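Accompanying notes for the structure given below.
The complex appears here minus one protein chain, its other protein chains still in place.
Chain lettering (A, B and C) follows the sequence in which the chains are written, and residue indices restart at 1 in each chain.
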Amino acid sequence: MINGERKIASPLRWGMVGGGRTGQVGYKHRTGALRDGTYRLLAGAFDLDAARGRDFGERIGVAPDRCYASYQDLIAGEADRVDGIEVVSIATPNFTHYEIATASLEAGLHVICEKPLFFTVAECEEIAALARRKDLIVGVTYGFTGHPLVRQMAAMVKKGMLGDIRLVDMAYTHGFNAGDDVGAPEAVRWRTNPRTAGPTFVLGDIGTHLFYLSEVVLPHLKIERLLCDRKAFIPSREPLEDHATVLMHYDNGARGRLWVSSVDAGNMGSQRYRFTGSRASLSWSDAHPDQLIYEVQGEPSRILCHGMPYLEQESLDVDRMGALHTEGLGDSWANIYLWIAEAIDAKKRGEEEFLKTHHYPGIAAGTEGVRWLENCVRSADAGAAWVTYG
Amino acid sequence: MINGERKIASPLRWGMVGGGRTGQVGYKHRTGALRDGTYRLLAGAFDLDAARGRDFGERIGVAPDRCYASYQDLIAGEADRVDGIEVVSIATPNFTHYEIATASLEAGLHVICEKPLFFTVAECEEIAALARRKDLIVGVTYGFTGHPLVRQMAAMVKKGMLGDIRLVDMAYTHGFNAGDDVGAPEAVRWRTNPRTAGPTFVLGDIGTHLFYLSEVVLPHLKIERLLCDRKAFIPSREPLEDHATVLMHYDNGARGRLWVSSVDAGNMGSQRYRFTGSRASLSWSDAHPDQLIYEVQGEPSRILCHGMPYLEQESLDVDRMGALHTEGLGDSWANIYLWIAEAIDAKKRGEEEFLKTHHYPGIAAGTEGVRWLENCVRSADAGAAWVTYG
Amino acid sequence: MINGERKIASPLRWGMVGGGRTGQVGYKHRTGALRDGTYRLLAGAFDLDAARGRDFGERIGVAPDRCYASYQDLIAGEADRVDGIEVVSIATPNFTHYEIATASLEAGLHVICEKPLFFTVAECEEIAALARRKDLIVGVTYGFTGHPLVRQMAAMVKKGMLGDIRLVDMAYTHGFNAGDDVGAPEAVRWRTNPRTAGPTFVLGDIGTHLFYLSEVVLPHLKIERLLCDRKAFIPSREPLEDHATVLMHYDNGARGRLWVSSVDAGNMGSQRYRFTGSRASLSWSDAHPDQLIYEVQGEPSRILCHGMPYLEQESLDVDRMGALHTEGLGDSWANIYLWIAEAIDAKKRGEEEFLKTHHYPGIAAGTEGVRWLENCVRSADAGAAWVTYG
Partner (left out) sequence: MINGERKIASPLRWGMVGGGRTGQVGYKHRTGALRDGTYRLLAGAFDLDAARGRDFGERIGVAPDRCYASYQDLIAGEADRVDGIEVVSIATPNFTHYEIATASLEAGLHVICEKPLFFTVAECEEIAALARRKDLIVGVTYGFTGHPLVRQMAAMVKKGMLGDIRLVDMAYTHGFNAGDDVGAPEAVRWRTNPRTAGPTFVLGDIGTHLFYLSEVVLPHLKIERLLCDRKAFIPSREPLEDHATVLMHYDNGARGRLWVSSVDAGNMGSQRYRFTGSRASLSWSDAHPDQLIYEVQGEPSRILCHGMPYLEQESLDVDRMGALHTEGLGDSWANIYLWIAEAIDAKKRGEEEFLKTHHYPGIAAGTEGVRWLENCVRSADAGAAWVTYG
C-alpha cells in the first residue's frame, strides 16, 4: 500500500508545458504528481497567453520568474539555473508534442507526454533514439492504467487464471460530441482538426487508452490482422472520425473488438473491458473502478474489491485508499507519475537492471499506441479492409 | 394491461412436435401458450422415443390417444378428428423445421416454429408461398421480443425521441460451450453439427434474437453492407462457429455491431442492446429486463420501469405483472403466443386488414432472420469480407 | 426443474371470489394457477357488480352459469354440482376474508387466501380449527416466496453457510401513496380504512411479505421482543400507517430491522433482504430477483444466478426458466399455487406424512403473519415501545 513514503532519493524538479487554466488535463497531471512529494513543480509555460499563464503559475505556487511565455523560454531559462527542472510534462495539443519533446530531450530533460504521443511511428522512433542517446526517460500519461485493479488483472492473466485468452472486448464511448462543433471550445476544435490532432480523433483521444490497457493486461498477445471502420457522424470532422470500430486477430487465435465514439449520445458508462479465456473472464469499467468482476465458467460470478487481502500483491502494493474507500482517477494518475519517477530516478542512478523489468508507460508503450493508430488508419482508408498488422 | 381476458373468439386447438421431457425449450412454449386459455394443448409428438413421449404427454394432460409417435402420425391422426388441432408448434432441431412445416401447412395447420426458421431463404420463400396458398399463418418464436419494454423502445424510436439513429450495438454471449463437446448432451451436439443445425451455430441460435429485436425497434433501417468474422474456438465445431462478430452499415448511414458467443466463459449478462440516435440512446438487457435506460445527451440518465404510467400505451397494453413486479421470460413468450394467436384468429375470420398492421413475428420476420444468416455466412466464407446485403 | 409435468393426480376444480376486471391481483392468481394444468378455473364470483363479473368470467373462459353474483351463490351453486369446485381462492379486500373462508370451509372447500389472512390471531385460530375439523387445506398467497432463490437462501442457511445468524435487514418500500388519497381508486381506499383493511395498512399489505419470507429462510429464529414505530404521513390514513419501522430481538441474540412504506417517493427498488451470519451474508431483492448475492467475509462477493448447477437441489427443483432466463413474479406464484395444490392433493389422499414436511404457505404461516401484525400494533399503540412477543 502506498502511504506517501518516498520511493525515490529526492523529489524531481518538474516543469509543465501547457495544462493552464483553460486546459482540461493539467490538473490531472498536477494532482497525480504532487500529492506525495515525488515531484516539485518549479516552472512552467502553462499557456499560449503568457500573462494568463504567469498569473496561473503564480496561483499554483510557481515563482513568477519561472512562469515562462513559451516552451522555448522554459527550456532556455531553466537550463541557466543550477536548480533548473530535470523533467517536463507536455500537456498540449497533439501537434506540438513532437517538437516540444525533441527540444526538451535535446536540453537534457526527461519527458512526460500526453497521448497520443506523436503523429507517426517514425517520429516515435526518432524520439526513442534521441532519448536513448541522451540517456533520458520518456513517459506517457495513460492515466487509467494506474488503478490497482488493472495491476490485478495483469497478475491474474499471468497466473493463468483465465486459461488461454480467446476474446478481448473493449469500448470507450461518450456523447459529448453528439452535436456539431459550431461554437465548441478550443479543446474540442483542435481535436477535430487533422492539422492539430493528427491522423485521428477518437481513436487517438480515447482509443489509445483501451489499446494500452489491453497491452498491460495481455502483454503476450500480438495483433496479426486488424480491421478499422471509422466514420464522422458530424461531417465537419472529416477526414477524422467520431466513431470507430476495430476488429483484431491476435497471434494466439484470440479475437478482439474495440469501439470508440464521442457521439454515443447519453452514454455515461465510460470505459469498459472484458477479457475472456478458455476458463474464466475479467470485466472492469472505470464507471465502477473499485470493482473487478471475475467469472469462472460454471461458478458464481465474483466481485473483487480493490485493497482486499485476497488480491495479488502487485495490486495491493499500489493501492492508496484501502478497501471500501474509492480510488479516484487522481490516484491512478499518481501511480503513473510515481512509476515514471521511479524510472527517471533509476536512469539518473544508472540502474539499467531495474529499468529492464520496471513497469511504466514509456516510449515503447507510446510508440505501440501510435503504431496501432497507423494500422487503424491504413485499414479505414482502404475501405475498412483487413490489414496485416505492421 | 393483460389480465387473461380472451383476445380471440375461442381457444385454439393446439399440438406440439418436440418439446418433450429432455428438450430445453418445450416448457417455454407451453408456459407461453397455456396461461390464458388462448390455446388448448390437445395433441403432440413430443419425443423421438415414442413411449417416453406418450408418458410425457399424459403427464402434461394430453389424452393418450393423441400422443403420437411421429409428426407424420400427429398430422394424420389429427386430420381424422372433428376436434383435431388447428395449429402446431415445432420445437425440434433446426434440420427438421422445413419438412415438418411443409407437411403441417399441407395438412391445413397453422405453424409456430422455433428459430432459426429454416436453412435457406429459398426454403423460407417456399414455405411463405405455401402458407399464402393455404391461407395459413406461420409464426416464429422470437421469445424475448414479447417484453413490454421492447414495445416501449419501438414506440420511442418511432416518436423520434432518439433523433436520427446512428449506432446499434448488440451482444448475446454466454460461456456454456466454453469447454469442448465431449460427452455433451444431445441438445448441444445437434447444434454444433451442420447437418442438424444448418449453416451456423451461435449466429442462428442466439444471433437471430438480436437481429429480430433490432428489426422490431428499428423497422425503418435497412442493412446495406455487412461483415461477419466467425470462428470455432472448439475446433470440432468447424465449419460452424462458437463466436462471431458482425459489422453492419445501414442505409441511413448508421453503424451497427453485433457479437454472439457461447465461449464467453463466465458471462451471465445475456443479451444487451444499445440504440443511439443523434439526441439520445436506449439500453436494454434481459439480465435486468424490467429496466429500460434512456439517456438524453446532457441530461441525467433515466431508468424507466415497465408498467409505469409514463410509458407509451403500446407498452402498457402488453404488460402483465405491473410495475415493481418482475415480468419473466414466460410472460414475454405469452405475449408472442398471444400475438400469433390473434393473427391466426384474424386469418380464420378473413380479417386481412387487421393482419396488415398486426405486430407479430411471422414468416417475413423468420425469412429476414435466415437472410441475415446467409449474408453473415457469405461474408465469413469470403474471409470476413464486406458484402453487399442481399 | 419444473416443465409442466403434473405433480398431482388430476387437476383441481377451482373457483375464485374477487379478482375481477378492476382488481389488481386476480391475474396473478390465475397466471400462477393455470399455466401447468394443475388447476382448472370452473367458477367464480369475480365482482361485486354481478353483470361485470359475469362478462369478465366468460371472457376468461368460465361458463356463464358458473359466474355467480356473490360468494354465497358460488358456494351454494357449486355444492349442487357433481363437478363442483373443490378449492376456492379469495382475492377480495381484507375484511371479507374471514367470512368467505368460514363459509367456504364449512361447505367443504379448500381455501387459498390473500394476505393478511384475517384481522386477528383469534380468527386465524378459529379458521385453523375449522379446517382441521373439516380436513381441509388453507393456503396463503405469499407470492414472492415461490422464487427458486428464496429456496436457495433457506437451503444455504440450513447448511450453516452463513454461520450463526446475527442480523436480519428487510425493507419493502414504494412511493405510490406519497400523495393523498383524494380521488384514489377503490383499491387504495379500502386499504387505508381500518374497517376494510383491518388494524394495519402497509404492515399488513407489504410487511407480511417480508416477515413470511424471513420465516422461510430462518425457520429456527423466534422473535423475543419487538418494537414498532408507525406513522401516517397522510393524516387521513390514521389510525393506520403508511410508514413503519420494526426492530426485533430474536431468541438466538440476532437483531432484526424491517421497514415498510408506501410514501417512499420515487422508490422503485421494491423488496430487499439481507441475512447476515457470523461467517457470511445473503442479499436478495425482487428488483433483480434472478441474482442472489453471497458474501463470505474476507472473500470476493459472489453473485449466484438461478438455475445454475452450483445451486442447491431444492432450488433447482423449482426453477422454471433456467439460467439466464428471467423468472418472473408469475413463475413464483405458479410455484406457490403448485405447492398448495400438492398439499390439497395429499390431503385428499390422506397422506398426512407428506404434509408434515411439505413446504407451502398454509394456515400456520398466515396465522404467524397476523400474530406479528398484532405485536406490531401493540407496540406502536404503546408509543413505539418494546413488547414481549406473544
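Definition applied: contacts are C-beta pairs under 8 Å (C-beta built on N, C-alpha and C of every residue); 3 or more make two chains touch, one makes a residue touch a chain.
The model shown is predicted, which means the values in this text are computed figures rather than measured ones.
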item	value
Chain not shown: contacting residue from B:V202, B:M248 or B:L304	B:L304
Selected from A:E241, A:D286 or A:E374 as touching the chain missing from the view	A:D286
Option touching the unshown chain, where A:A50, A:M161, A:V188 or A:C305 are the choices	A:C305
Sites on subunit C contacted by the missing partner chain, in the whole complex	162-163, 166-167, 169, 175-176, 178-179, 227, 229, 231, 233, 243, 245, 247, 253, 255, 257, 259, 261, 263-268, 274, 276-281, 294-297, 299, 301, 383-386
Hidden partner interface residues of subunit B, rising order	294, 298-305, 308-310
Subunit A, residues in touch with the chain not shown (by the definition above)	2-6, 11, 21, 24, 26-28, 30-31, 34-37, 56, 59-61, 174, 268, 270, 286-290, 303, 305, 320-331
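The rule is short, and it goes like this: only the chains that are shown with their structure count from here on.
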item	value
Furthest chain, CA centroid comparison against subunit A	C
Distance between chain centroids, defined by C-alpha means - subunit A, subunit B (Å)	44
Length of the line joining the C-alpha centres of subunit B and subunit C, rounded to whole Å	34
Numbers and ranges of subunit A residues touching at least 2 other chains	294, 299, 301
